[in-house]
Structure formats: structure tokens, C-alpha cells
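Of the protein chains in this complex, one is absent; all others appear in place.
After this line comes chain A, so read on.
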């Protein structure tokens, strides 16, 4: 009896002293609502470039003419590439106009996917994978190293507009965890690349940032020189011989 009371009291005390939990984790770079700012308001003119207009036409041709709205995601992606990695509200309005839906239908899609950045990002948007395997292998240290090196907070852009750091969900490179992704918007939608840098270490990501700053293109994939792609360090340790054929029942016996 006494023990039960004691446990309950303890729980209550723990509750009371509990730290205020971290503000809700947001993968997106912006709020779920729009606030007008000089570089992001519905009155700014925004249009696809002539080169991209051809792409828009091509994208829309993939869908039936009465289901133009299906093109919303590829078009938002194209608009984001064109606009240096983020989507101002006027770009979303332009997409809504192209696919002939109410703007709110485009906002709904753009707010749903964290890959659509609705606030300014750097020319190189660095995304650190925060999912469990990468987290166990040290993605938090990597993020800290990046933020410290660049002197910014998460989802903040450096003063020179070159870099921003964000978090993303698993990109399926768990075998080479931890990893970061660099979305390169420095050359518009023509030179747009989206590269994975795997087996990252806090030191290596800083080196990558410096290489990018100098305009070089560090080799993508695993950053561990001793590994080839996702093979084990120092060569194979197993599966040396020819693989055995799978067991097969004797067909003649049937």
C-alpha cells in the first residue's frame, strides 16, 4: 500500500520536474501558414523561365488533359529548382494557375511534403538524416559540427546565402550511415543535383562544406576511402566463393 503511494508520488514529482519538451520537431523549413515578407508575398511576380516553360509543357503532357492537377508535385519541384531551392507563395500561385486549381490545393501539397522548402534556403541545402540508424551512428554530432562550422541554427541560411542545414527522414542509405544529402541549387534547374555523402564524420562534413564553398564537387557516395560503395571496409569478409544455387525440390520425383 505504502509502496504504491510512494511510486505514485514519485511519478508526480518526476512529472513536475520534467523539462518542458523540445518544441515540436519540424522537418519543414517554414510554418504551416504564410507571413508576408519583402521576398515572399503574393504580389511578387513569378513565372517559369522560357526553358522551364517547355519542361512544364512536357510534364503536363504526361497526364490526361482533364487531370492536369496530377502534375502538381513535379511542377512544384521544377519551380523550387528554378527559384534557388525554395518556393515563394507567388511560385505556388503560378503552379496553381498552370494546373488550373484553386491555390489552396497547391498549398496543401506544398505544406505536406517537407522536401518543398517554403522559406529561403542556401544555395547548398545540407540535409542530415536523423532517422534511427544514422542517429545511432552519430548524425547528431554531424549536425552539430555543421551548425557550429557554419554558425547557423537549423533551417537558417548563412549570411552569404551559401548554406543552410536541415533535417530529413531516412533516405535508405542505412548501410552507409550516417549520411547527409546536399541539394545543389547553385546553378538553377539546369545544374540541379541532389547528392548523397555517406559514411560521414564530423570532420569530413566540414571538409565537404569547404570544398563546396570553393566550387568543387566532392565525390559523392561513401566518404570512407576503405570502402567501395556499400561493401565492407577492407574488402569482403564473407561470400568469397560462388554462391550456391538455391535448394530446389526434385521435379522428377513428383
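Throughout what follows, contacts are C-beta pairs under 8 Å (C-beta built on N, C-alpha and C of every residue); 3 or more make two chains touch, one makes a residue touch a chain; residues count from 1.
The working rule: contacts and distances are computed from a predicted model.
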**Complete:** Complex minus one chain; that chain's UniProt name from "E2 ubiquitin-conjugating enzyme", "Methyltransferase small domain-containing protein", "SKP1-like protein" or "NADH dehydrogenase [ubiquinone] iron-sulfur protein 1, mitochondrial" is "NADH dehydrogenase [ubiquinone] iron-sulfur protein 1, mitochondrial"
**Complete:** Sole touch to the unshown chain from A:86, A:107 or A:196: residue A:107
**Item:** Touching residues (missing chain, whole complex) on chain A
**Value:** 15, 18, 20-21, 24, 26, 28, 31-34, 36, 42, 66, 68, 89, 100-105, 107-108, 111-114
